[in-house]
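Only one protein chain is missing from this complex, and each of the others stays in its spot.
Right, subunit A next:
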């Protein structure tokens, strides 16, 4: 049943028998705005309008009277823009980090169906939308017709992506690890920060091999951390397992790694979001010997989301958003940098 995931406002609009009016929210740029796929809590994928930090959210609220002859008395009509974090183990508490409201109508009466314009200008959307194992971060518009007994409301979810530009500093990861006198390897990954459609280029160099290795793989692990202090909870999920070597290596051999990230469902690294949760990614190098013993080395990598080619024809609204990107001082330098990268 779906009832258990509905908030109070959704329940009132679900029971529409007593409803004398219907609300819907339509965005001004519904025809042109891109949609992005986002997983829902039950694992299904749906498409939602895609917004970036700093963009204006504007549209219309249509209130349609079911019985055109009958008046609708109300205690006010408003629209809210909300960004909230919901921890599944604490569903009653929604942590709102963005909460904007526009009053559309003072308490009164509607004698006929009516449309109200709204605009939330240059809205701050500091975090990316995220639906995970134990936590959900979402943004939505909520239009409400307040009434004495029960409100009529409608929610419209949107998806927010956080963009970054190429980081100024992106050192490679290079380390020598092993077990004394038995196995020494040097692993190297070309970067420490990868964008979601990047390629991990690396190598494993064998310095000493005194065990009989059968096979080597690299796994991508996603760790979702919720809670603080004593009640911290980690949820690990292996996103990918990629075999890089089959057979026994000897000293001096070097095994290449080339792992394309675009094929995997991942989000950008999210650190301590509103002090509520984190989503981090790790590369786990795993060697397996002939007796099925496993040897591993885990290394964190930072994932970030690169803006699309849209950069070149960015709307002025998104340009303002670009000022918040990592590594850029002004919107102009972000575009300059993007232009340099594109023609490189």
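Note that contacts are C-beta pairs under 8 Å (C-beta built on N, C-alpha and C of every residue); 3 or more make two chains touch, one makes a residue touch a chain; residues count from 1.
Here is the rule we use: contacts and distances are computed from a predicted model.
**Student:** Leaving aside the chains on screen, match the unshown one to its UniProt name from "PX domain-containing protein", "Anamorsin", "TATA-box binding protein associated factor 6 like" or "Phosphatidylinositol glycan anchor biosynthesis, class S".
**Tutor:** "PX domain-containing protein"
**Student:** Of A:33, A:91, A:210 or A:241, which sits in contact with the chain we cannot see?
**Tutor:** Looking across A:33, A:91, A:210 or A:241, the contact with the absent chain belongs to A:210.
**Student:** For a quick check of understanding: of A:82, A:221 or A:248, which residue touches the chain that isn't displayed?
**Tutor:** A:248
**Student:** Tell me which residue among A:65, A:100, A:177 or A:239 touches the hidden chain in the full complex.
**Tutor:** Result: among the candidates, A:177 touches the missing chain.
**Student:** Would you write out the residues of subunit A that touch the absent chain, in ascending order?
**Tutor:** Touch with the absent chain occurs at residues 177-179, 181-183, 185, 188, 190, 198-199, 201-203, 205, 208-212, 248, 250-254, 256, 258, 289-291, 293-297, 309, 312, 341-344.
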